[in-house]
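In this view, the complex is presented without one of its protein chains, the others remaining in place.
And then chain A:
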Amino acid sequence: MIPAAAPAILAERGLADRLTAIFWRRPRLLLGILLAPPLIWLGLVYLGSLAALLLQSFYSIDEFSGVVKQEFTLKTYAELFRAQNLDIIIRTLLMSAAVTLGCAIIAFPIAYYAARFAKGRWKAVFYLGVMLPLWSSYLVKVYAWKLILAKEGIITWAADALHLSMVLNAVLSIPGIGGNSLSTSWIGTFLVFVYIWLPYMILPMQAALERVPNSMLEASADLGASRSQTFRTVVFPLALPGIIAGSIFTFSLTMGDYIIPQIVGTSARFIGLAVYQLQGTAGNIPLAAAFAVVPIVIMLLYLTVAKRMGAFDAL
């Protein structure tokens, strides 16, 4: 029974009710208040500094005085195409591509398992296992890898103990990517990059695979597809947005990194290292800026091609 005296409209209980009423009458107001700070941050601080960077890259440096000439010129960009600079760009690109591919190949089974089979506690174990390495310091991990890969490190030791030194030496003698030891070879740089960026590939991949309903795989098998046909025509295309998202991380993180190539590998320069040195010791801000624009352009090209190829059709 409802008492007859119950009012149709309840009394306002204070500020919270008043604000709720205001936001109810003007639904966009709250959205605006919530979005303004990040938009201001993104607009001013991030896009602003990006614009400043872009601007710098169109300046040039006076070769004698070392002073930045604030005149628009494409001279600095032309410098990127000098053999030694082009080498840096190509080397970085190849490494980024190799790391991305390596991450994708290693990440896929892990992500697939986590998305399809891991339930409850195992899912928690998966997330913990993937995220745990992210909790420790990046430098600690890189130096740990340097020790692991060193000539006196555990890999050489284990290869000796297992009488597999021949295999290790054979791998190290591959021209171009081999070297004196794993920690001074391209293989070493590659391995450390793959390890460090792997979580950034696994997580988006797993999220994409999780959205593929089981019935879709069953439908494919039901219609006569073998496992590999199902993978090629259903699983892979549907996971592609996740793979692309992951590869954006691994690709751009590798392109921008300037610490790993310094610690592990042949100490040949990468884009990140070039930018670091040019803006620091060399004081060539315009060329540093031009170098910094390269990864941005490459990523834009990459995304355009991916979109053309229909990578985002399943989104």
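Here is the rule we use: contacts are C-beta pairs under 8 Å (C-beta built on N, C-alpha and C of every residue); 3 or more make two chains touch, one makes a residue touch a chain; residues count from 1.
By definition in this document, contacts and distances are computed from a predicted model.
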_When one chain of this assembly is omitted, its UniProt record names it as which of these: "Thiamine pyrimidine synthase", "ABC transporter ATP-binding protein", "2-oxoisovalerate dehydrogenase subunit alpha" or "Dehydratase"?_
"ABC transporter ATP-binding protein"
_Residue among A:L19, A:V167 or A:A221 touching the omitted chain_ = A:A221
_Sites on chain A contacted by the missing partner chain, in the whole complex_ = 213, 215-216, 218-226, 229, 233-234, 237-238, 310, 313-314
